[in-house]
Structures are given as structure tokens and as C-alpha cells.
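The complex appears here without one of its protein chains, the remainder shown in place.
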Amino acid sequence: MKNVVTLLTDFGTVDGYVGAMKGVLAREVPGVLLHDIAHDIPRGDVYAAARTLSRYWSLWPMGTVHLVVVDPGVGTGRHPLAAEAEGRFFVGPDNGAVTPLLDSPGWRAVRYAPVVPPRSTTFHGRDLFAPMAARLAEGSPLDELGPLLEEPHRLPWSTSQGPLGQILGWDHFGNLQTDLEPAGGSFFAVTVEGRTLPFVPTYASVAPGEPLALLNSDGCIEIGIRDGSAREHFGWGRGTRVRLQRG
Amino acid sequence: MKNVVTLLTDFGTVDGYVGAMKGVLAREVPGVLLHDIAHDIPRGDVYAAARTLSRYWSLWPMGTVHLVVVDPGVGTGRHPLAAEAEGRFFVGPDNGAVTPLLDSPGWRAVRYAPVVPPRSTTFHGRDLFAPMAARLAEGSPLDELGPLLEEPHRLPWSTSQGPLGQILGWDHFGNLQTDLEPAGGSFFAVTVEGRTLPFVPTYASVAPGEPLALLNSDGCIEIGIRDGSAREHFGWGRGTRVRLQRG
Partner (left out) sequence: MKNVVTLLTDFGTVDGYVGAMKGVLAREVPGVLLHDIAHDIPRGDVYAAARTLSRYWSLWPMGTVHLVVVDPGVGTGRHPLAAEAEGRFFVGPDNGAVTPLLDSPGWRAVRYAPVVPPRSTTFHGRDLFAPMAARLAEGSPLDELGPLLEEPHRLPWSTSQGPLGQILGWDHFGNLQTDLEPAGGSFFAVTVEGRTLPFVPTYASVAPGEPLALLNSDGCIEIGIRDGSAREHFGWGRGTRVRLQRG
């Protein structure tokens, strides 16, 4: 088995904090393959981390350890968490970032119980979470890390079949993602704050600069502007109501 | 043979789209070595991607697969392309990003013909290009991916021996790159919009804050300001005319 660990944080890279975590992993698991996902999650935005994680966690090979450290609660009583779903592992603070894995049947989670307390009270990424990830990457079973945790912290994570939904966030391109995940049927438009946007198969279906709605690669309704930023153009944020017009 | 894949995109990292592509590669090619080049190519700027690719593609080991996904035409009829030159591979949309490889004698290109259509109409990086790169990284010959493509899309890509040339772009440091690639001879200056800049061997040849021109690491004339940004200071953009003064 190859040892594969992915890293997702809000640390930025310039300070070397991620470099410290990687060093711990490289030393404890010789030959480990470390893969950056992102280190530019908005500071402390656990929900954004969970949404990012939802796009990649299940695509990696069995045995992959996904290390996710967005940890505004460092130094509080929040538990260190390890979890397993569909043969992939999660390591991070128990603050809800693990939510996407908890949609999978058969998930399990444990609360990590370190033998000695971590060296620092401020950098658990290096002193607690990287060593946890190293143990799982080396092949330790989940149960060895600590006692079962029946109820990990969960973030609100529902989708709607419509017709009413809301905007959940936006991506690098300014495309707006919604919680509308229609099970089937045909649609002709999406309405947001009085604007009606045509429902089309792909971005190239409209002229450059024109708005549109489509079914995105997550299986949800997304609002965009071809070659432009719907986020900047419309200014709609998280929670804005969206209505799906069925055909 | 080691399996090496490099990644160049305009996806940013924060959304996990690159994480999804890497996951597909890591699962389909166990032990693959994935190397980030950049994910901050300006949105949809295929020309910038091609210029970036030109700086590194031929330096990697034989067999390396260079995955380049800057794809403003996703969802249009543009073909998925795979190419080979000097023993290195290219995978991406047929939009001209491959142009630097087409300067090499003996290049070959194929149009990918997937057996089943990609799962999404919007995320071909995950659903089409990563699987193509995986097949090449596993050792499949180029010809197995699809029929030969005689004329891949090419971007304008000429250089000039001078004395007239133009600015092509600028780098992270604000140094301005030109298409002047002199075959030899001696020079004493470069003139741009009435400004005359001394031609020197290296940045350290002038005092901090002073402008200069030199032969850069690509073999072309470059305009800079020592410890400063020529891009910001002069404001010259792509297409600005440059004249080389021979000595």
C-alpha cells in the first residue's frame, strides 16, 4: 500500500507552518506521498473547508489520509478527531469539517487520546494532527487512535430537490453554488431576487458576458456568467434564496 | 519508469477542483508523483499558460505527462488533445496551450475519443483530462488515445532577431519579456516609447531602482528595473514595440 496524505489548511504557505507539518509527516512515514489541496481557505472558515473537502475526498485511493486543519478553536476543549468512510481517512479538529464523510453509510469516528499532551497550545497541526495522520498513513487501524466518538460535530449540510433553495458559496471563478440538487426532470430557468436566468447545459450555451444556470460537476444548480464573475456582478451571498422553474 | 505528472491550471486551489483532479490521478496510477506547476494562471488566459509551459516542459524526465487545463471553451466543440514531443507528453484542451511543443521536430498529436462521454459538461479537468493523463502516465502509447490530429490549434509564437520586436508579457517580478531573440552580435541599448534602456549582462549591473535590458534565461531580451517592477513603473503591456540598438 502506498502512503498518501492530502493537506487542507487556512495557514497560507509563507510562514512555514505547512512546511513544519509536512516535515513531521515525511520523517514519521518515510517515502510518504504528500499532496497539497489548498492552504488558502479563508481564515477559520470551517464550512468552506468542508465544502472543499466534499469535492475530492472520495476520489482518492483507498487508505488515503485527508488532513484538514482549519482550527479557530485551537486551545479550547474541542477534540482531535479521526474518521473513516469508504476506506478513506480524515484527521482534524472536531469542528464539523468532517461533515461530508458523514453522509456515507458505515462511517466511524474516534476521539484522539494522546499519551502525552501536545508540545504547544497553539500549533496542533504540527504537534497533534500531523502525528495522528502519520499513524493512519502507516497503517494503524482507526480504533487504535482512541475511543469511538458517536456524534462528531456536524455542520448544516442539507440539499433541496427544489423548487426553493439557497446560495451556499462561490468558487475561484465567481460561480455561485446552490443547495438545489434536483433528482430529475427538466428546468427552464432559475429566479433570484427578481432576475430570471436561463437553465442551459453548459457555459458555452450562452454568449460571453451573459448569465446562466446549469447543473454543475457536483450535481447541483450553479449560477454563473460566461467568462465573468456572477459573484462580483450580482453580489449575492450565502443564504440568498433561489427558485428553480421546472419545465 | 517512474510515473510523473505535472499540473498547470487556472483553477486556484481553494475550491478543491485541483484536489479532485489529483485524486483521480492518484487512484488510477498508484504511486504517481504529482507536481504542481501553478494554479494561478489568469482565468482563461491560454497564451499565458503556453508561455509558462514553454519554460519547463522540456526540462522534465522522459515520460513526464504535462497536464495543462486552462479551458475557457469547456462545453464547446473543442477537442481534448494529447501530444508527444522529445519523449514528454502534453494533455489538455486543443486551444493552443500545446504550442511550445510544436516547435520540436517529430511532435505528434492525437484527438482523444472517449468511449463514454464525460460525467459532467463543466469539469473536464476531472472527468476527461485527468483520466487521459493517467493512461499516458501508466505507459499507454499516444496512439491508443485516439486518431492522429494533423493540425492542433496553434497560438502566434514567433520570435524576432531584431531590431524590431514587441513585449509579450511580464513575470511575477514585473520584468517585461519581449520576442527579441537575437542570434548573436553585441547590443548597447533597447528603446521603448522614446525611453532608452542600457543593455547589460545582469540585474546587478545597474544600481537599485535603475532600468535595464538584458538577455534573459529564455534567451530573449527582457526589460527590468533592479529590485523594482518595470511593469508597474512603465505600464507597458503586451504588444508595445521595442527596438534593439546593435553596437
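Chains here go by letter, A and B, matching the order in which they are written, and residues are numbered from 1 within each.
Convention: contacts are C-beta pairs under 8 Å (C-beta built on N, C-alpha and C of every residue); 3 or more make two chains touch, one makes a residue touch a chain.
All values derive from a computational prediction rather than experimental measurement.
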item: Sole contact to the chain not displayed, among A:V74, A:L142 or A:L155; value: A:V74
item: Contact footprint on subunit A, counting only the chain that is left out; value: 11-20, 22-24, 26-27, 30-31, 33-34, 36, 43-44, 72-76, 119-123, 126-127
item: Contact set of subunit B toward the excluded chain (per top definition); value: 2, 4, 6, 8, 33, 35-41, 48, 51-57, 59-61, 64, 171-173, 201-205, 214, 216-217, 222, 227
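FYI, only the chains that are shown with their structure count from here on.
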item: Distance from the mean Cα position of subunit B to that of subunit A, given in whole angstrom; value: 30
